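Contents: one structure, followed by commentary.
A single protein chain has been omitted; all remaining protein chains appear in their positions.
Let's look at chain A:
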Amino acid sequence: MSILRVENLTKTYSSGSGPLTVLHNVSFEIQAGDTFSIVGPSGSGKTTLLGLCAGLDRATSGSVYLNGIRLDNLSEDERAAVRNQHVGFIFQNFQLLPTLTALENVMVPMELQGARNVEKTALDLLDRVGLAKRSHHYPTQLSGGEQQRVSLARAFANRPKILFADEPTGNLDTDTGDTVEALLFDLNREAGTTLVLVTHDLELAQRTGRILKMRGGAVVDQLVNERMSD
């Protein structure tokens, strides 16, 4: 079953010096449970593409189907509901809510779904990323790696069908990055979530089943990872 289908996606920004097309006719499809990475040099349109796939923005033309739902016809609030139901996020700069504790940050997606008594689940998740003891700390009291682990816990909190990660280790040193990376793939495997990973790190991309290579806003190559496909 296809969890994400992208058809002829084009995104044009109208800037001061005329229109700027940053995505040209991008199409691909991802099956449920796959791991998928988007690679390319900085400025090639990876983040733009990810944003469109997750329904954070609207394409100029083309369409996105997420779990069979066509996103381009939905309003921003309807897309927010879809995100809350089906999507998890991990960002390069963590994006924890600074005014909430680690525990509360993890609780937010569940609470947004209207769930109650979610503390236990959130604590379990924090425990899983090794931060149970830091549950009452605020983001400013955590290191970058710890913050990213909290955001991992948060990303899995609403049991998403698909997880989007934009350069999740981009702001971390190598060792910390490796820890977070390992956790990400472990958690993903356990939950059976589809993973869409944006990175400029080819080594990291090698750990996913399929790789989409981009340059200048266009897909230049799509390959199936030999190592993973056996």
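Keep this in mind: contacts are C-beta pairs under 8 Å (C-beta built on N, C-alpha and C of every residue); 3 or more make two chains touch, one makes a residue touch a chain; residues count from 1.
In this text, contacts and distances are computed from a predicted model.
Student: Which one, "FtsX-like permease family protein", "Septum site-determining protein MinD", "Stage III sporulation protein AA" or "Glycolate oxidase iron-sulfur subunit", is the UniProt name for the chain you do not see?
Tutor: In UniProt, the chain excluded from the picture bears the name "FtsX-like permease family protein".
Student: Taking the full complex into account, find the residue in A:30, A:56 or A:150 that is in contact with the omitted chain.
Tutor: A:56
Student: Specify the residue from the set A:28, A:65 or A:138 that touches the hidden chain.
Tutor: A:138
Student: Could you tell which one of A:32, A:100 or A:132 touches the chain left off the display?
Tutor: Residue touching the chain left out of view: A:100.
Student: Please give every residue of chain A in contact with the chain that is not shown.
Tutor: 47, 50-51, 54, 56-57, 76-77, 80-85, 87, 89, 91, 93, 95-100, 104, 108-109, 111-114, 138, 154, 158, 166
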